[in-house]
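Every protein chain but one is kept in place in this view of the complex.
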Amino acid sequence: MKDYIYKQTIKVRDYECDLQGVVNNSNYQRYMEHTRHEFLESLGENFGKMHDKGVDAFVSRVDIRYKTSLRSGDSFISCLNLSKEGPKLIFHQDIYRASDHTQATKGKVEIVVVENGKLTRGEYFDKLLEGLKK
Amino acid sequence: MKDYIYKQTIKVRDYECDLQGVVNNSNYQRYMEHTRHEFLESLGENFGKMHDKGVDAFVSRVDIRYKTSLRSGDSFISCLNLSKEGPKLIFHQDIYRASDHTQATKGKVEIVVVENGKLTRGEYFDKLLEGLKK
Amino acid sequence: MKDYIYKQTIKVRDYECDLQGVVNNSNYQRYMEHTRHEFLESLGENFGKMHDKGVDAFVSRVDIRYKTSLRSGDSFISCLNLSKEGPKLIFHQDIYRASDHTQATKGKVEIVVVENGKLTRGEYFDKLLEGLKK
Partner (left out) sequence: MKDYIYKQTIKVRDYECDLQGVVNNSNYQRYMEHTRHEFLESLGENFGKMHDKGVDAFVSRVDIRYKTSLRSGDSFISCLNLSKEGPKLIFHQDIYRASDHTQATKGKVEIVVVENGKLTRGEYFDKLLEGLKK
């Protein structure tokens, strides 16, 4: 496993598995969203409260490569790195099976930040992230 | 099949099936919610727009009996009747497999209506439902 | 809070909240399923592996009362007790907001156990539960 700025361990829930007996593909995108929002909370902000203040982070693109399927009983480590490209926040999000660190998915998620309906250059996150650089 | 005031036919989506190869129990509750909201639209109202106006219908109780499991490839008929008990709207919601009308679930869903944070006696729905009685 | 034989603390995931800004009702049923399956793992069994052995637990009825809505940022304690009525396992499942122990939902979930397609008297679980009684 590479180095990441944020990691959390999550257990597969059985309702997330589909008739193939593996975690349905769409749920990895949900795991990644939850991990970004938990990362946000680690910076002192909450996604729902941001929305109430008129600040919304919208996903503009996701690119996920599926490598190994997770199954009932598995735990996994959901990891995150972050870079910026112009106004976009780019989350590099990898998921590994906890038992043996086999990579399940490799994801890249692009986010734009909208304040009161207007696209921003991501200044809201720049401020939140300042603490991280130190 | 009994008589119902509202019916819609829906196809099972494969991601709704779990590792047992049948529709996960929680999804019947989702089917029922969708059917109530479609019924609402048939009365000329939309759930999201109601929320924006400060009127929210909240579920206070669900009671669902599971009789036959739906599977990949099945279509089903989601049916609804309605009664009132004091301030509560009581939705009687039955789901039948479309191919042979075998009953999949029998549900009873109790709803209260909150306007601007205050519990109401359901007057908002009384008005919507007036058209039905004629 | 009452005494329970099994408890776990879970964090709300934002995708579980709907346009009313609260956890969608169907997700409490999912939380309860996950808690039952985690309880099962605490007894040394796994739901997916049980299915592979030809033993399936099916929900025959759920009855959930909704008392207080959970929101983005909330953690909750998902609690479980267990009784038997004839061949049925009855799970009494309560969910409390973690911050102040306000009850969110009160649920009763009835389960039947099917082995190789035949309804059983729940002997499979009786054996698993023997350890608990000591």
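Should a chain be cited, it is by its letter among A, B and C, assigned in written order, with residues numbered from 1 in that chain.
Note that in this section a contact is a pair of C-beta atoms (placed from the backbone, for glycine too) under 8 Å apart; a residue touches a chain by one contact, two chains touch by 3 or more.
The structure displayed is predicted, hence computed values, not measured ones.
**Student:** Looking at the whole complex, which of B:Tyr6, B:Tyr28 or B:Phe47 touches the chain that is not displayed?
**Tutor:** B:Phe47
**Student:** Which of A:Leu43, A:Ile64, A:Ile90 or A:Leu129 touches the chain that is not shown?
**Tutor:** Considering the complete complex, A:Ile64 is the one touching the chain left out.
**Student:** So which of A:Gln29, A:Asn81, A:Gln103 or A:Thr120 would be touching the chain we can't see?
**Tutor:** Hidden-chain contact among the options goes to A:Gln29.
**Student:** Please give every residue of subunit B in contact with the chain that is not shown.
**Tutor:** 11, 13-15, 17, 21, 30, 33-34, 37-38, 41, 46-49, 71-73
**Student:** What residues on subunit C make contact with the chain left out of this view?
**Tutor:** 14-15, 17-19, 21, 24, 26, 72
**Student:** If the hidden chain were put back, which residues of subunit A would touch it?
**Tutor:** Touch set of subunit A with respect to the missing chain: 19-20, 24-27, 29-30, 33, 47-48, 51, 56, 58-66, 69.
The criterion applied here is as follows: only the chains that are shown with their structure count from here on.
**Student:** Going by CA means, which chain is nearest the middle of everything shown?
**Tutor:** C
**Student:** Which one of the chains is farthest from subunit C, going by Cα centres?
**Tutor:** A
**Student:** Where the CA atoms of subunit A average out and where those of subunit B average out, how many Å apart are those spots?
**Tutor:** Each chain reduced to its C-alpha mean, subunit A and subunit B end up 33 Å apart.
**Student:** Taking each chain's centre as the mean position of its Cα atoms, how many Å separate subunit B from subunit C?
**Tutor:** 23
**Student:** Distance between subunit A and subunit C based on Cα centroids, please, to the nearest Å.
**Tutor:** Using C-alpha averages as centres, the distance is 27 Å.
**Student:** Going by the contact rule already set, what residues in subunit B reach two or more other chains?
**Tutor:** 19, 24, 26
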